[in-house]
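Have a look at this one before I ask anything.
Missing here: one protein chain of the complex. Every other protein chain is in place.
Then we have chain A:
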Amino acid sequence: MSGSTTFVPKNPVLKWFESRLPIIGLVHSSFVAFPNPRNLNYFWTFGGILAFMLVAQIVTGVVLAMHYTPESTLAFASVEHIMRDVNFGWLLRYMHANGASMFFIAVYIHIARGLYYGSYKAPREILWILGVIIFLLMMATAFMGYVLPWGQMSFWGAKVITSLFSAIPLVGDAITVWLWGGYSVGNATLNRFFALHYLLPFMIAGLVVLHIWALHVPGSNNPLGVEVKSKKDTLPFHPYFTVKDGLAVVCFMLFFSYFVFYVPNYLGHADNYIEANPLVTPAHIVPEWYFLPYYAMLRAVPNKLGGVCALFGSILLLAFLPWLDTSRIRSANFRPVYRVFLWVWFAAVAGLGYCGSQEPVGGIVTASQILTFWYFFHLLVVLPLLGFFETPLKLPATITDAVLSTTRGSSGAMVAARTTASPSVDG
């Protein structure tokens, strides 16, 4: 997390401390003096929003754990106790439950921003892969958290998702029984899910530190996808980006508060207010909204093992994106063909989400299959080929040039820069 200035405290006590543990300097260079590209737009504030959400989830989660009982005959009642009896329990639980959804909204926008502006490309591959791992941990944490209230959706969601592992040839059934700690989802399962649900957020926090470290080596990408070339292209993190992130976090909190205070159950399922019953499956099992696209892929493949492979493959493939995308132009603003394909892909993911929320009959199954095919076709075929066939637009020479000129691509310097920056064939 190296910044541009070397911080020297003036206060003698701080000076004494700093020479023994240079942590103030680390914070100063990372979050005060750190040079960010001057042209970052509001999509770059979602990193800060996500940091806020992680802290919010940990704080509300720790206090909820003071009232929750992870035992299968008591769990459901303890959640109702939180809702009815505990001082502000309703608020804390609604903040935590809706906070999970807000976390996913923010992370999806954060990932989409990375895809649009090519933030995964060299030299930011490790940064991107760390992000994919954080995303996987988030999904595991959210899934296990949803099991804890021990309602019908909790129970059957847990059953369906843990049964995914039974698709593994030969050892699948043994692994599933090991995960359950019994012959079915039961008390042992609930107890271990609670322990892991408490642990994983701290692992996420550790990975976030690595994520920021890996970010601060090359610095942030920017909407132009042109690297910072001089000090003129940057502004210090404080006050420019602390204030910008701060405004975004406050706006996001307003959005968050609307859900918490006005429609706290809008994103949940009524079935989860019925206590878990291992003998009755709810008529229509659906996961939380943020898992719907993956759920649609699972159901689209008529083979059990194939469906499970599609589900996990769809996320793991993202980790290979830096090598699947062969174009060296980062920002989709300069890639006219990629930009269209990317929006089609975003639409396909949204379409999968819709399919995942519907009953798996007739046209919904066919649509899920077409969209699942397109999801993988885009990543495995379109992206590698586009880099060779697409003619990118002219890149500006520097960030400052683009920021200060009113019309894009007018100076000779930009044309020169573009020929050096573009690897494409027919350019």
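Convention: contacts are C-beta pairs under 8 Å (C-beta built on N, C-alpha and C of every residue); 3 or more make two chains touch, one makes a residue touch a chain; residues count from 1.
Heads up, the rule we're going with is that contacts and distances are computed from a predicted model.
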Record-based protein name (UniProt) of the chain missing from this complex, from "FAD-binding protein", "Ubiquinol-cytochrome c reductase iron-sulfur subunit", "Protein translocase subunit SecD" or "ABC transporter permease": "Ubiquinol-cytochrome c reductase iron-sulfur subunit"
Selected residue (touches chain absent from view) among A:184, A:242 or A:357: A:184
Among A:307, A:353 or A:396, residue touching the chain not depicted: A:307
Contact partner of the left-out chain, one of A:113, A:159 or A:197: A:159
Residue touching the undisplayed chain, where the options are A:15, A:231 or A:284: A:284
Residue in contact with the excluded chain [from A:121, A:269, A:299 or A:394]: A:299
Positions on chain A where the hidden chain makes contact: 156, 159-160, 162-164, 166, 177-186, 188, 192, 278-285, 299, 302-304, 307, 360-361
